[in-house]
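The complex is shown incomplete by one protein chain, all other protein chains being positioned as in the whole.
And then chain A:
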């Protein structure tokens, strides 16, 4: 049972929603601005959503006031993310660093953490992340939403909705970890460097027309991906040993490229459903292994690369697909150029322009410890996905498992799930 993507007021099982604002402790100098890069601007219609659930033992004594105070410490480091977008005379968007703040949402849930986690489709966690797009009035649209959901047993759900234009998923996790350290009361020695060099080294400076990005008609000031089809989400766990290894010939050294295999299998399944035309081009998004210093600044540095095959996907073997994925071409340079062209007035879709696979499996999501305890469950997805669909792979609570969140057009979802069942990815 996928969950349809819709802009959210608190709905379904979350009630007693209260909105307030948190910001930075120290005032920013008047007139400070933050200029998005071309790559930032290309991502503007997408929003990253992460939900962390903590057990009652960890979270029972955490008050709203304490959580807000620690948020202030976080935003002291990245005060520019509490600003608001505005446009220059040329139309190019920029952030006015006016300390306006981010929206803090409090909600209650009548279920216990156990009851909540008992649902096999983890996309219910979408309810834990309050989301509103940027626009139609840029000046009063926060870039980040934080939701604090109190479960009946005292457990806590922390949901973060983060506009991709300010930073990629790795930046989001870094900021969240910073917040959990502040909540735990650890003295934070290294502040988040946010004004560092935001460039990246790309081995392919000559790619001119990136295929991983699709230009769309202008959306004006309401930054929402226009889709003709309604999208649905499905989230499930995979065991590496039982469900992934069998698809790949065993290597002598016992290391298999788990993400690439998952991507290959799902690519095949989608190709079988989406017969005409087959998705021969996909986008792969990963962390940049050569991330320039300063490390972990809040910015868009994820590698966006494209894979194109010239053989029919549905009949190909997983090995062939894995090999092709390994030869993906980094298109960031081209995206940077095209994103910043026409003074940032063009609008693009990246996630879902082609079938997109995001690799977050290297991220230590369960290292976001509050009071020394890891979260019970972590969920991640992207809002504003294009019609070709998105697959996100990330770590599960158990190290021998992975979590996969799939966002596809509603009409395709049931058939794709059937394909998953056929190849053993999900239980029949």
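Please note the rule applied: contacts are C-beta pairs under 8 Å (C-beta built on N, C-alpha and C of every residue); 3 or more make two chains touch, one makes a residue touch a chain; residues count from 1.
Rule of thumb we're sticking to: contacts and distances are computed from a predicted model.
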**Q.** Identity of the absent chain, which is to be given by its UniProt protein name, from "Small ribosomal subunit protein mS29", "Translation initiation factor eIF2B subunit beta", "3-ketoacyl-CoA synthase" or "Cytochrome c biogenesis protein CcsA"
**A.** "3-ketoacyl-CoA synthase"
Q. Who touches the missing chain here, A:100, A:153, A:280 or A:316?
A. A:100
Q. Pick from A:20, A:33, A:239 or A:290: which residue touches the chain that isn't shown?
A. A:20
Q. Which is it among A:140, A:241, A:275 or A:427 that touches the chain not included here?
A. A:140
(Q) If the hidden chain were put back, which residues of chain A would touch it? (A) 18-23, 25-27, 65, 68-69, 72, 83-84, 98-101, 137, 139-140
